[in-house]
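With one protein chain held back, the other chains of the complex are shown just where they sit.
Just so it is clear, A and B label the chains in written order, and each chain counts residues from 1 on its own.
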Amino acid sequence: MLRIPCPWCGVRDESEFRYRGAAEARRPEAAAGAAAFNAYVYERDNARDWHCEWWLHVAGCRRLLKVVRHTVTHEIRSVEAAPGAPGAERGR
Amino acid sequence: MACPARIARGLLTDPARPLHFRFDGRELQGLAGDTLASALLANGVLQVGRSFKYHRPRGIVTAGPEEPCALVDVIGARGREPNLPATTLPLTAGLVAESQNRWPSLRFDLGALADRVAGFLPAGFYYKTFMSPGWGWERLYEPLIRRAAGLGRLEASVGPHADPAETVHDHADVLIVGAGAAGLAAAHRLGATGLRVLLAEQDLAPGGGTLLDGRWARWRESTGAALQSFPTLRCLMRTTVLGAYGHGVFGALETLSAEESARFGGLRERLHVLRVRRVLLATGALERLIAFPANDVPGVMLAGAALRFLTRYGVAAGRRPALFANNDEAYEALFALAAAGVHCAGVIDPRPESRAAARAKALGIAVHSAAVVGAVGGRHAVRTVTITELDGRPRFVLEADALLVSGGHTPVSGLAAQLGAALAWHEPQATWIPELPAPIGRVAGSAHGVCGLAAAARDGYEAGDALAVDLARPHAATEPPTLPPDPEATAIGALWEVRGRGKAFIDLQNDVTADDVRLAVREGYEHLEHMKRYTTFGMATDQGRIGGLLGCAVLAAARGIPVAETGTLRARPFAQPVPFAALAGAEVRAHYRPKRRLPLHAWHESAGATFVSTGLWLRPLVYSREPGWTPVLEEARAVRERVGITDVSSLGKIDVQGADAARFLDFVYANTFSTLAVGRARYGIMLREDGLLLDDGTTSRLAAGHFILTTTTANSASVLEHLEFHRESSCAALDVVLTDILDQWAQFALAGPRAREVLAPLVALDLSNEAFPFMAVAETMIAGVPGRLFRISFSGELAYEIAVPAGAALTLWSALLESGARFDIRPYGLDALNTLRIEKGHVTTAELNGNTTADDLGLQRLLKQQGDFIGRTLAQRPGLTVSERLQLVGVRPVAPTARLRNGSQLVAAQAPGASLGYLTSATRSLEFQGWVGLALLSGGRQRLGQRLLARSPVHDESVEVQILSAHMLDAENTRVRS
Partner (left out) sequence: MACAALPADIIELVALRERMQVLKALAARRGLPVPATGWIASGRETLVLCVRPERWLVLTVPAAPGSALAAWQPACAGCAATIELSAGLAALCLTGPAVREVLARGCRLDLHPEVFVPGSAAATSIAQVPVILAALPGGWLLLTPATTAEHFRDWLAATARPFGFATGAGVTVASLAGERAP
């Protein structure tokens, strides 16, 4: 089980969070076309490596976190508030 | 009394408290403090079961939870419980236990014929033998094998009387697993630092190996007293750490003492979920078996187990035991038995000489050095032991009634392996030794490959000190106390197998022999993991703990490689079998899932509602306890003809505020909200980014920067998450605040041609069509309560939805009922609501099922042409827009008496072939004779007027149906605008 250090709530069990997918993928511009959106929605590297991903802390602060986790060891290297979101700069 | 083998006073047994118990119908007597195993041995009961596959007689092999053979059924107040190890089962007054896997009796077991035909039952026999005929497996072979193989019998005891269970969450700085010499020493050091320490021990008392050596009593007592004085240290006795789950999370199972169990209403086991910063594994080492012919005859027992039976329970494993060991530690059992006056038959040791052998000789015990056991005589008990030379030539036959065996000790490394420990092969001890990465913790004592109690304690002190430093809580160096010295020992002489005639077992519980391993290798299953699966080695409930390394060594020899190269079997959670009830914890029956109750739940109940569970919600289905359609149609009729009222408080409601609220909604909805006037509502649909529909609902604008959004009941949580996710990712720059207000507001739909007249007396608003038209919204006082009024309709009739704070729900509901009394207003439930919306062609979760697009449901006109929104691009993919897609249509049976069913497949009336679609919703109709339904039909909008068959293979029914527009009722919406 993962224990995720939420910058707002402290270390919490994985069961308090909802996984929201890869965080590197940036939503394409509106006019980018079907191929770009297809890549954004479906194409993932699924690497044995560090993986940057979104976790929404639904049972806690209900804020979105950007987590860097290793897909093999599950080690968590960093957790930060979603960049640019309101109040993100004050995340502990 | 007749307890012939009780020869001494045991550490745990109380001679003043005899207990009666029954085993296989025999009335026997033991002592308080006994386990079932020690009590059976005390009574001279050697054979306690039959083996899994060959039905061979089996006895007690170990004295702990690693026991492979002595598994019994216990018959008690809770029925029959199978597969309990007699070696850990505390003896209680009146205990009734039975042996397993024998028929008709333990001694005369017909299944034992399997042993005689063993040549036909080698490893992998089912894969080869039961190939044909094809039907044979299901009807013949499997039932036969099921009867012949297996262990205990399970009797279901599920129901309201099932055992209580609970899960406790706990936290600490350090978890110490095992309270032997190393664990106690580490706890002493860590406890003194003020760190929060949890010490878990599976035994009922701390001490581990020190309990078997009288010289350690004082150290144990003084350490125990020190531990009790540490306020931040807690001990969990009778607690097995079941598994390591990463990130410092461990599961542990505590067996409650009788007093604790009584306090917790008969709770027997408690599951602990432990979250810690570091772990110290002081899990000890397990003695391993040696593979030699007939190494499973009752009376063959591990040497350490014999020492435990004698020291803890005062029971001798035999009157004339022999020892077969390749290491000095194992001799301690014999020395203790000799000291208790037991005559030892002799020692067989493959090593040419050793310090322990010299001590044995000095005690007058015959030692046969440079020799091995080539055979064991006796079927139901050991009679003779045949000693052979190392090259296999017979040397001597010894008369003995027990054979104590020790092939060395293997660190218990299951938890360490789950934590990613590196395992290093240590040749001098012929075993693997685990090492944990420092950020996770440490291994200490015999689990760490350390030999001897004093050495283990010193390793524990060191590990404790190192962890204190790791956790920035070092304390002043203290000299370790004087420890009883470890006897000097000669190194182990690795010995895994003695080959000869007869079965040499490496896994006693699954009946796997050394020959099976060689067969696996010959057939190409050379890899350890392949061999394991081919032979089932290590796959029984004991996970092959006493034979694990042995199997690897036999495999290595068969392949001609060193043992270190075979790798190790990964011990997976759980470390011991765990009752499902303990895993389920308290989240069963009434607490299985939370129940969400509507603010008016009590009123609905008193009005005679039948409730239905939808997700977590309890919602009124119909206000009647009568089955059938009559009450449902009565409720629906009230709405169509007069007026009805229903509780829609379970709809999701999200408050959206901020300067960019409208921009945000434009992005998350497929239609436009920035153009919505203040005081107006609009129906909206949300797509997922892949272009499929996510949810629908009505959203109202209360102020320029303030909207109230509603979702379907089923999707309220997922839509909130979806919006929160986008607020902080794709819309991170917007000024918008989202708040879940589902629970704050009770909401009722007042529907029917008389709705306006019912509402008018309760509000100070002009409700005329001109002043408050369809889709108007107002914040106003309603029946004296500040509320929100929406003119929206799900039923297809003139309707209002009225929201008030949940605390005022009853006030408003009662006022509406009172005001509606002159029109014979009726509350209506979910069934009537469904009838009304199906007739109207409104969709719900049955159609918004995650596979449909806006176009499929005829909502494509809502997709905005300008501006970006979630799902915009991918909704236009060819596959989501082709005309053969399943589209929403209405369905009515051609014969008015025919019934429609949800899930019926639509097929062509002539030459019915592949499914063209299916019914999503069906109801008895009020507006039309008979039934109506909604369906998703391939190219549906092109098929209006066609006749198809609605087939339900489950009910073996075919109904001819007519395809209609989904808007079967009032397609021009005159009623809702009336």
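In this section, contacts are C-beta pairs under 8 Å (C-beta built on N, C-alpha and C of every residue); 3 or more make two chains touch, one makes a residue touch a chain.
All figures in this text were calculated on a predicted structure; none of them were measured in a lab.
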item	value
In the full complex, displayed partners of the excluded chain	A, B
Residue touching the undisplayed chain, where the options are B:Gly191, B:Gly374, B:Gly658 or B:Gly858	B:Gly658
Residue among B:Arg215, B:Arg263 or B:Arg822 touching the omitted chain	B:Arg263
Residue, one of B:Glu427, B:Glu529, B:Glu565 or B:Asp743, that touches the chain absent here	B:Asp743
Residues of chain A in contact with the chain not shown	8-10, 12-13, 15-16, 59-63, 81, 86-87, 90-92
Contact footprint on chain B, counting only the chain that is left out	166-171, 196, 263-265, 273, 275, 586-587, 590-591, 593-599, 616, 655, 657-660, 734-737, 739, 741-745, 785-786, 805-808
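We take it that only the chains that are shown with their structure count from here on.
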item	value
Averaged-CA centre spacing for the pair chain B and chain A, given as whole angstrom	27
Touching residues on chain B, where the partner in the complex is chain A	245-249, 275, 420, 689-690, 721, 724-725, 727-730, 732-733, 735, 867-868, 872-874, 876-877
In the complex with chain B, residue positions of chain A that touch it	1-3, 13, 18, 20, 27-28, 30, 32-34, 36-38, 40-42, 54, 56, 58, 62-64, 73-74, 76, 82-86, 88
